[in-house]
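As you look at this complex, bear in mind that one protein chain is not there, while each of the others sits in place.
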Amino acid sequence: MKKALVSMAALAAVLFAGIALAQSRSAVGEVEAMRELMRGFKPSGQAGLSRLVQDEVQQFCSDPGWQRNKARIAAIEGQQLAAVKYPADGKLMGNWKAGESIAQSGVGKQFSDNPSQPSGANCYACHQLTPQELSFGTIGPSLRNFGKTRGSSEAIQRYTYAKIYNSRAYSVCTNMPRFGHSEILTEQQIKDVVALLLDPESPVNK
Amino acid sequence: MTRPHKPVVAALLFAAGLLFGTGAHSQDSTAKALQEYRDALQDGNPAELWEIKGEDMWQQPRGPNKVSMEKCDLGLGPGVVKGAYARLPKYFKDTDRVDDLESRLVHCMVSLQGYTRAEATRRVFGGPGAAADMEALVAYVSSQSKGVKMNVALAHPREREAYQMGQKLFYYRGGPHDFACATCHGEDNKRIRLQDLPNLTSKKDAQRAYTTWPAYRVSQGELRSFQWRLYDCFRQQRFPELLFGSDASVALTMFLARNANGAAFAAPAIKR
Amino acid sequence: MGEPMRIRAQMAGDKVEVRVLMSHEMETGQRKDGGGNIVPAWFIQNIAVMHGGQTVLSAQWGPAVAKNPFMHFRFAGGRVGEKVSVTWTDNRGDKRTDEVAITAG
Partner (left out) sequence: MNSVRREVLKAGGGVTVMALAVSAGLLRPEEALAQAAWNKAAFETRSFADTVKALGGAAAVENPGVRFASPTPEIAENGALVPVTVTSSIPKTESIAILVEKNPNTLAANFVVPNGTEPFISTRVKMGQTSDIYALVKADGRYYYAKKEIKVTIGGCGG
């Protein structure tokens, strides 16, 4: 209980400090109200209250009018791209079969999930990929023939890796999670998903 | 559009008709068949089992004070149940807050029946073999608004504030996945896997979505309240746990309920 | 004991139209719980619907009848105000009877 109070105070401080800089009084009031509202959540399983503390990008993209701020968009995308960590061994493509099972799995990071189990990427929730999987979502574009149409050059591999690692590097307020940046997937898992998309042997490209 | 060469999963063959379409005809017939399935469930919705249990619970003297809920004011005066759900959430003077149905029921269980808040909220969502009293009460009260037009007011300043905060929460991105409600519910004609997603920023979808909760969820065999709907959305959003009846939950409900104004309430419904 | 059933018995022409919803888990005995253990089978086995001392429908069920079972049928010879009762027993020996009066169509 004490711990919860402390983290609540920390959360309040962060939320407040983050936005109070040079804002109008009414905006401060709004921040205050939002902070109050966040008391409506409690930590559960692996999901602590720190998850409610927004980073700069989340905060920017929570404003439905974000598209108007062209300068910020370019600046944030640049920052996000600069922070992408590529694999130290220089290899960007893993195993497409492992990538397929990662793409299928929707578990991970929910308070109901076992944190010792690896997270999935849940690609099929939003994207079409292989022709065999008919149960796919349409929130994101179809990735069918992703590698077939783009090839698998070093540049394409780097782009694909970075896009999965941090999609905001290319589209600041995309719906897609930042799988590397937010530590949802491991480096090896991202390589495997890159292979699912780019390997000529992958059913995505057949 | 591509055609599937070898649909390996026979069970999904027809569902696939929705996506690939072996022609407009098959698309239409699949959609029609699924609609027939959904229609077939309407007669004999197990939600009625929760409704009769909830009605009984409403009328029976319960709690340390051994009184019924029949003096509970859901906004239309003590004991008035008919049409009450279609006007909630609303501001209540006695609690000095905006309440939705569930938080109001907790208030009545505490103030009338003498339960502690902890007792009243001990089991708010049912699980296998253990239905929740709260969901039965919700089923009963909401069923008494069937056919009533949604009419949620923004008359009191606190109601307007709740709506605005609910709207902010709807667009609030957070957690490891950067998800907001709007991530999945902000555009027309989107699906997650094969599941259609309502665009809660459009009037038509918002109306249809809100007026069909609470619902009997076939996959869980449970009657699910709107509080449960929000709780489970935030779980999948990778947020911490939404507290039952919290200001956040009521504000978001206010935003969604108000956007459904004008549509006839049609729940408890049944959903796959 | 079980939870109350929802029974509707309504005149439709010269017949009585009966709809029954029962509250029951109808566990198949094949499902696993969160801990990976099989949940034992638990389901309604026998049903009897009575009117005026006569059986108007009886049934035997296995666990493949859906959770919170529903059935709908019609019988002749009933009148408004007369009682229709439904009784189920399950494989644990639990039992429940509920009764309603026939309503006008």
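Read from first to last, the chains carry the letters A, B and C; within each, the first residue is number 1.
Heads up, the rule we're going with is that a residue touches a chain if its C-beta (ideal position, glycine included) is under 8 Å from a C-beta of that chain, and two chains touch if they have at least 3 such contacts.
What you see is a predicted model, and the numbers here were worked out from it, not measured in a lab.
Asker: Taking the whole complex into account, name the chains on display that the unshown chain touches.
Answerer: B, C
Asker: Of the residues listed, C:M5, C:V65 or C:I102, which one is in contact with the missing chain?
Answerer: The single option touching the absent chain is C:V65.
Asker: Which residue numbers on subunit C touch the omitted chain?
Answerer: With respect to the unshown chain, the touching residues of subunit C are 15, 26, 28, 30-33, 45-46, 48, 50, 53-67, 69-77, 85, 87-89, 91, 95, 97.
Asker: Could you list which residues of subunit B touch the chain missing from the display?
Answerer: Considering the whole complex, subunit B reaches the absent chain at 10-15, 30, 33-34, 36-41, 43-44, 194, 218-219, 221, 272.
As a working rule, only the chains that are shown with their structure count from here on.
Asker: Examine which chains touch each other and state the graph shape they make (line, ring, star, complete, other).
Answerer: Drawn as a graph, the chains make an open path, so a line.
Asker: So which one's got more C-beta contacts, B-C or A-B?
Answerer: A-B
Asker: Taking the touch rule as given, give the residues of subunit B at its contact with subunit A in the complex, in rising order.
Answerer: Counting only subunit B, the residues touching subunit A are 2, 4-5, 7-9, 12, 15-16, 19-20, 161, 165, 168-169, 171-180, 182-184, 187, 189-195, 197, 234-236, 238-243, 246-249, 251.
Asker: Which subunit B residues qualify as touching subunit C in the complex?
Answerer: For subunit B paired with subunit C, touching residues are 43-44, 46, 48-49, 51-53, 56, 128-129, 131, 216, 221.
Asker: Tell me, which parts of subunit A touch subunit B in their complex?
Answerer: Going by the criterion above, the answer is residues 30, 33-34, 36-44, 47-49, 51-54, 57-59, 61-64, 109-112, 124-126, 128, 131-132, 134-139, 144, 168, 175, 177-178, 182-184.
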